[in-house]
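Excluded from the complex is one protein chain; the other protein chains are retained at their positions.
Naming follows writing order (A, B and C), and every chain is counted from residue 1.
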Amino acid sequence: MIINPDQLNTNKNDISIHKNQFDHLASSLSKQGIEVDQIVAKLANFQVAIPSWALGAGGTRFGRFSYYGEPASLEQKLEDIGIIHALTKSAGAVSLHIPWDIPEDYKAIKELANSLDIKFDAVNSNTFQDQPNAKESYKFGSLSNTSKTVRDQAIAHNREVIDIGKELGSKSITVWLADGSSFPGQNNFQTALSHTQNSLKEIYNVLPDDWKLFIEYKPYEPYFYSTVIQDWGTSFLLANECGEKAYTLVDLGHHLPNTNIEQIVATLMWKGKLGGFHFNDSKYGDDDITVGSIKPYALFLIFNELVYGMNNNPQNPELSWMIDASHNLKDPLEDLIQSLEAIQVIYAKALLVDQHQLKEAQKNNDVTLCQEILQNAYLTDVRPLVKQARLQQHGAINPLKAYRSLLVREQLVKERGKHTVATGL
Amino acid sequence: MIINPDQLNTNKNDISIHKNQFDHLASSLSKQGIEVDQIVAKLANFQVAIPSWALGAGGTRFGRFSYYGEPASLEQKLEDIGIIHALTKSAGAVSLHIPWDIPEDYKAIKELANSLDIKFDAVNSNTFQDQPNAKESYKFGSLSNTSKTVRDQAIAHNREVIDIGKELGSKSITVWLADGSSFPGQNNFQTALSHTQNSLKEIYNVLPDDWKLFIEYKPYEPYFYSTVIQDWGTSFLLANECGEKAYTLVDLGHHLPNTNIEQIVATLMWKGKLGGFHFNDSKYGDDDITVGSIKPYALFLIFNELVYGMNNNPQNPELSWMIDASHNLKDPLEDLIQSLEAIQVIYAKALLVDQHQLKEAQKNNDVTLCQEILQNAYLTDVRPLVKQARLQQHGAINPLKAYRSLLVREQLVKERGKHTVATGL
Amino acid sequence: MIINPDQLNTNKNDISIHKNQFDHLASSLSKQGIEVDQIVAKLANFQVAIPSWALGAGGTRFGRFSYYGEPASLEQKLEDIGIIHALTKSAGAVSLHIPWDIPEDYKAIKELANSLDIKFDAVNSNTFQDQPNAKESYKFGSLSNTSKTVRDQAIAHNREVIDIGKELGSKSITVWLADGSSFPGQNNFQTALSHTQNSLKEIYNVLPDDWKLFIEYKPYEPYFYSTVIQDWGTSFLLANECGEKAYTLVDLGHHLPNTNIEQIVATLMWKGKLGGFHFNDSKYGDDDITVGSIKPYALFLIFNELVYGMNNNPQNPELSWMIDASHNLKDPLEDLIQSLEAIQVIYAKALLVDQHQLKEAQKNNDVTLCQEILQNAYLTDVRPLVKQARLQQHGAINPLKAYRSLLVREQLVKERGKHTVATGL
Partner (left out) sequence: MIINPDQLNTNKNDISIHKNQFDHLASSLSKQGIEVDQIVAKLANFQVAIPSWALGAGGTRFGRFSYYGEPASLEQKLEDIGIIHALTKSAGAVSLHIPWDIPEDYKAIKELANSLDIKFDAVNSNTFQDQPNAKESYKFGSLSNTSKTVRDQAIAHNREVIDIGKELGSKSITVWLADGSSFPGQNNFQTALSHTQNSLKEIYNVLPDDWKLFIEYKPYEPYFYSTVIQDWGTSFLLANECGEKAYTLVDLGHHLPNTNIEQIVATLMWKGKLGGFHFNDSKYGDDDITVGSIKPYALFLIFNELVYGMNNNPQNPELSWMIDASHNLKDPLEDLIQSLEAIQVIYAKALLVDQHQLKEAQKNNDVTLCQEILQNAYLTDVRPLVKQARLQQHGAINPLKAYRSLLVREQLVKERGKHTVATGL
């Protein structure tokens, strides 16, 4: 199923209300000296990658409730992303997970992606699960394994992922290393970290010059006592050891309770070492629920640092953005639409922060005013700006409404059958 | 210093912008079927008590940086509350902490409060500090102490607080029992809880018929291993043992990391046992910082339950609302103005939730729509509603702006001197 | 495979060292006035149920690495428990999970269990997964579902579980209600709790007079925003509503970070409402790893309260004990042997606490001494007591050594084949 702009009938009904709201907001913001056009343009340019495994229903260790009409092939996954991109105009990239989604016909896949205006963002390796017919098991680790044979298999896999990415036009690889231990004593921390450093260097050694290596961190899970790359400090240390094409990747859910993530983001950008960013939200652990559904203000504070860094840190590269959430109870496509909306809304709010006035207030230690400035941006209802950005690109004013109105899920079930199951988590 | 409505010159400048914003919002909300007048009326009626100790700068165990012009007497504290009430029209109550603020002349204090439109909300006892000349020490507990003599002193103090409250027209007493232990083994949990239950009953026995007893809970601090009333379950148990005039009081900061506080609120209101609510915010522990400054969406979800309960739970009494925050770095009055603004803004957003539509979506397990309904209310910029409520009552459209414009702090310093120190924390 | 006492050849080698260690410890403890025989007798009597699903390898949402020779039938599961009971003499009970382990031939199963000296402890219902051919789905809840049809199915299932338990001689049912929500707004908290209360009453109504109903609680997972029975307070409230045969069940892993669990245990026993206790350990969330492997001192403090309650709270019934852990990386039987050892060691330490001296120190507020008393018991190496208790019952002095020496796993693989997969998580 492919959505064309002229199918977006809901826009016809929504346009007049939107225009009224947008004009009112734009006028109000302009009076405050804000360049509304520039903000809308930035929103329009902001594209977030969808991971290829996120189009099906996720589960928990207690089980999984499937959804209907899940995509059964890489082609269908691209098609799904095409649908939400047509509606939201902000999902113009896919992040492939290997070996779940190795293309069979590269040329055809690239043409399909191209026709849907979808780019190939970072490719992802997977050494946290055993593949059927794999010679070695990752049960006790991959890049950090005590066995050289296992490490070599994991290194070779990552190199293969880079090769696949090269074929598709990706320019980066994300290594999420699940390696760790579930019991005290199981791992020698220094040995495991040393092996990991060496393994990453071997991967880094074949990285093309115009590529980036993203090193993700996570404090726990799937292992329950330790993770080899447990925090940003460890990732940063490893990235520095690898070289200047290696960067830290921040995933929102991969932090201990109460972590000040925005400060981590600021520190990494200051050092020019923030490479990528994964969106999701959580209340308890790495819950992987819809970004913005639990702690939207924390996300705003993070975006405030991201915007600051994008404006002030030329030493830091352009970031790779990806949604990294699991969709247990909702239609995965609806969940992604809500995720994209949340990201754009928060980004827009962060763009409203008066950075000049803030710096002055900080200098004067006017704490009350600092808080006012952030709250003023945050409390502004920026949805008209986001809608305007979509409208300019011929997307839907209200993507979720359009999605339901077009009976997309019903159509997918009709095309694919009810009980398909997507590969992935 | 007393502020009269005709001093609010800032309103003259702000009125036209406000009118434009309010009319636009009111029109937009009306189209969605929302009764704007009713919401504004509810906002106008919502009054939050200011604790008598909150007008001075608070500190941490590492020290305290004083503020200028702090109130040195109960009269000056009321005066301070009068100022913020005149500006915000939402601080029409004071919550006295005894023995910090025992009136010397009840009649004069009542007249002063009356002239400032300030009511006497819950009175608070203090058995977590030793008073000079006290016979017994609370170092090892008060209502739960192993010594009957100490328990009796603490009971007598609480009864005296009730007597003071009766003189002033209060109708409730809040017991925050700091009692606990800092080391495993220090306390016998069962004995401590049993003593506490008996002590509370002795206080309850002298409670006037039209009074309420609020039992606060807290997981830790000032003790570091256990608190006798550690959670809502313990408070609820004790309230049930005391009788129907005893209720649980929820303080936002008194919870373990990640606690779902809104669910606790819902459960207590369902059982008719939520008596009071204390506002503040925190990122790590019981940080007691400005409400809404860290987790405004969590506060919104709590208010969503409070609004639901106020509409659907006749078994639950009207709630006592109080700000329970410490003001370390900001001007305490500015901090309170920001607190009141945050509370009203979030309350207004909660009032926008379409409860009927939500119930339908819940019934249909339409999780996506449930989230949309909450987000739609939350994302609406409701500040014009809050301003309108203030304006109707002759308060300031922008209280903080008015506070600064009127040079209130400068005036207070002039009147009181720079280095006064308020009693309290 | 069945282990007979005369196969325990390792005992022959271990007996002299053990005798030396035991005599030394017994002499030392006797001089402190401790009745060693009584402690050994209490250890010998202490039996912990093994859940029928715990004999196979568990997994995480990221996948599962199977173990070899897993039991493929209920008979084989009982056989596994028989093996560890023969070695440890402390696993003399099984806790069945329905529908995973519905007996086909009740008489045969009872005879088998009897021959292995295994009793049937609490039976467990499962409404957190959909069974093939089930009419209704529990995706959006079971006992709390908005649909009466779904609730009725879940109630009927629980009643069926009671019927199965009656056939086997169980005297209790454990309800772990996974119901909750993953997004704010998804559930109406009051409605969900009200439905749950009514559903539990309907189950309670068919509970035989000599049975107990255990109500488990958990703050999150499998749902990520709320759980209907989120804490002990909610469970306690529901148990009180149901009646005097209803009790709260405490699972170690089901708490928010930093919770003082020992105090919860003390409160519940004081009120006569603690019915059961589930053993595991965790560092981050509900990790379900081997009990005692992360926080043994916390377990000691809990056992200190359990011992106190067993001695001082006749109002509380005998407790149901169960291991509720998942075995990801270790041989499940080895993990259970380590679990049982850890439980007995900690129980023995708690039995050494001088309760009389402790009460005196508490009365005198001698905090230093209180800590000394606990630490003195905790630091004592009690393993000789635990070994003595096993030896008296013809178990293995060193069960793990015996297990490996007898090549149990190798034998099970030979009998069952390598790639069997146990039912369950």
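As a convention for this text, contacts are C-beta pairs under 8 Å (C-beta built on N, C-alpha and C of every residue); 3 or more make two chains touch, one makes a residue touch a chain.
The structure displayed is predicted, hence computed values, not measured ones.
Checked against the full complex, the candidates B:A178, B:V291, B:L340 or B:L358 give a single residue touching the omitted chain, namely B:A178. Checked against the hidden chain, the listed residues B:N9, B:S27, B:N45 or B:T60 yield one contact partner: B:T60.
Interface note: of B:P222, B:G243 or B:G417, the residue touching the hidden chain in the full complex is B:P222. Among C:D14, C:D251 or C:D331, only C:D331 touches the chain that is left out of the view. Annotation for subunit A: contacts to the undisplayed chain at residues 139-140, 146, 181-191, 193-194, 219-220, 225-226, 230-234, 236-237, 256-260, 262-263, 266-267, 269-271, 301, 304-305, 308-309, 312-313, 358-359, 361-363, 365, 367, 370-371, 373-374.
In the full complex, the hidden chain is touched by subunit C at residues 21, 24, 28, 257-258, 260, 283-284, 290, 292-298, 329-331, 334-335, 338, 342, 345, 367-368, 371-372, 375, 378-381, 383, 400. Seen from subunit B, the chain kept out of the figure touches residues 58-63, 65, 128-130, 137, 139-140, 178, 182-184, 186, 219-222, 224-225, 257, 282-285, 287, 289-290, 293-294, 326, 328-330, 425.
Methods note: only the chains that are shown with their structure count from here on.
Same-residue interface: subunit B and subunit C share over half of the residue numbers found at their contact. The distance from the centre of subunit A to the centre of subunit C, each centre being the mean of the chain's C-alpha atoms, comes to 40 Å.
Within subunit C, contacts with two or more other chains are made by residues 139-140, 182-184, 186, 219-220, 225, 257.
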